[in-house]
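Here the structure comes first, spelled out in structure tokens, and everything after it is commentary.
Heads up, one of the protein chains got dropped from this complex, but the rest are sitting where they should.
Each chain carries a letter (A, B and C) given by its place in the written order, and its residues are counted from 1.
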Amino acid sequence: MLSTPIQPRFLETDALGHINNTVLPMWFEAAREPVFKMFSPELNLKDWKLMLGKFTVTFHAETHYGSDIEIKTYISRIGGASFDVYQECWQNGIKTVSGLTTMIHFCHSAKKSQTLPEHVTEQMQQHLIALD
Amino acid sequence: MLSTPIQPRFLETDALGHINNTVLPMWFEAAREPVFKMFSPELNLKDWKLMLGKFTVTFHAETHYGSDIEIKTYISRIGGASFDVYQECWQNGIKTVSGLTTMIHFCHSAKKSQTLPEHVTEQMQQHLIALD
Amino acid sequence: MLSTPIQPRFLETDALGHINNTVLPMWFEAAREPVFKMFSPELNLKDWKLMLGKFTVTFHAETHYGSDIEIKTYISRIGGASFDVYQECWQNGIKTVSGLTTMIHFCHSAKKSQTLPEHVTEQMQQHLIALD
Partner (left out) sequence: MLSTPIQPRFLETDALGHINNTVLPMWFEAAREPVFKMFSPELNLKDWKLMLGKFTVTFHAETHYGSDIEIKTYISRIGGASFDVYQECWQNGIKTVSGLTTMIHFCHSAKKSQTLPEHVTEQMQQHLIALD
């Protein structure tokens, strides 16, 4: 499991007084940075190797401003060229949101997907979770 | 079908040169405004009646800066207290992204869900789509 | 004067119930698109010719969700390589926010500023305003 601390920002609240729903995909993207580094240790934007295929975000409870967040990040599927990232947003002992993101190992210049490199899948194994 | 025009903003691009993935939930939320108005014609924030349960966003093609967007919004399920909104993002004749959002008719002060009012479901019927 | 309509998004509110302050620079950037087109009619991101030097945003009144916005955009200074854009945010007949942005005609590959082209300054003349 990869753990990322996030501090909610005032601007991320909305008029209902909690964190707006559209903020969660941003936090989850931020918390995937260790996964990005498996592909590009230097986070080289000129040779980015990933593409996002799909994400699902499920809301279990309200997330609030004023208390720290922990995003827990797991790998829930390792495919040929793609993989799934499962993430949870925790605040004050409550799992408030969960998310599942499908990412594709992708060559942006050739515009085609590529097999996941072995040194990457080895790292992913360490963060594997079985979802029911 | 409800149609919402969106102009991509420069700041919504990312270093890959296209619209960042996290922007789509924002556009889809903006395009659900006519649905919000079914519940609150004045968009009264002090008596908001909706809660988001879950959303799934699927990326079919890159979305670019510099060309107008049309978001097409449909109702794909009408339940007892909840309903699903199906949305598509179109640019230059291409469906670049689709999204499915589950919303709940919710009383924020009582913290409980409520049956969808009949005058709302009647309006929703006009925008119904059958997803396979 | 260049006029840009903006529809406030629910997510742009914050817990105080109005549009968050950090949203205004985004709306102002969106409303500078006609200025961007003076430099690059096709909005070509691979040959972008502008750099932002500085912006000041002044808040006169609250901006709300639920009513349309008009951003009025003027050129308030035409210099050698740089120029100032003056903008106002109007809602329900009230000027709620104003902004002043200094932009520089800039070659991102050579990393140096460049004289404003005459065909650009001619267009700018049409939107000139004298600030006191």
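Definition applied: a contact is a pair of C-beta atoms (placed from the backbone, for glycine too) under 8 Å apart; a residue touches a chain by one contact, two chains touch by 3 or more.
What you are looking at is a predicted structure, and each value in this text was computed from that prediction instead of being measured.
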{"item": "Residue of A:A30, A:I94, A:C107 or A:L131 touching the missing chain in the full complex", "value": "A:A30"}
{"item": "Listed residues A:L11, A:I78 or A:V120, member touching the removed chain", "value": "A:L11"}
{"item": "Absent chain, residues of chain C that touch it", "value": "15-16, 21-22, 25-26, 29, 45, 48, 51-59, 108"}
{"item": "Contact footprint on chain B, counting only the chain that is left out", "value": "10-11, 13-15, 17-18, 20-23, 65"}
{"item": "Chain not shown, touching residues in chain A", "value": "7, 9-11, 13, 17, 26, 29-30, 33, 36, 42-46, 65-66"}
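Operating definition for what follows: only the chains that are shown with their structure count from here on.
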{"item": "Proportion of interface numbers common to chain A and chain C (over half same, under half different)", "value": "same"}
{"item": "Computed distance of Cα centres, chain B from chain A, in Å", "value": "22"}
{"item": "Distance between chain centroids, defined by C-alpha means - chain A, chain C (Å)", "value": "33"}
{"item": "Sites on chain B at which at least two other chains make contact", "value": "26, 29, 45"}
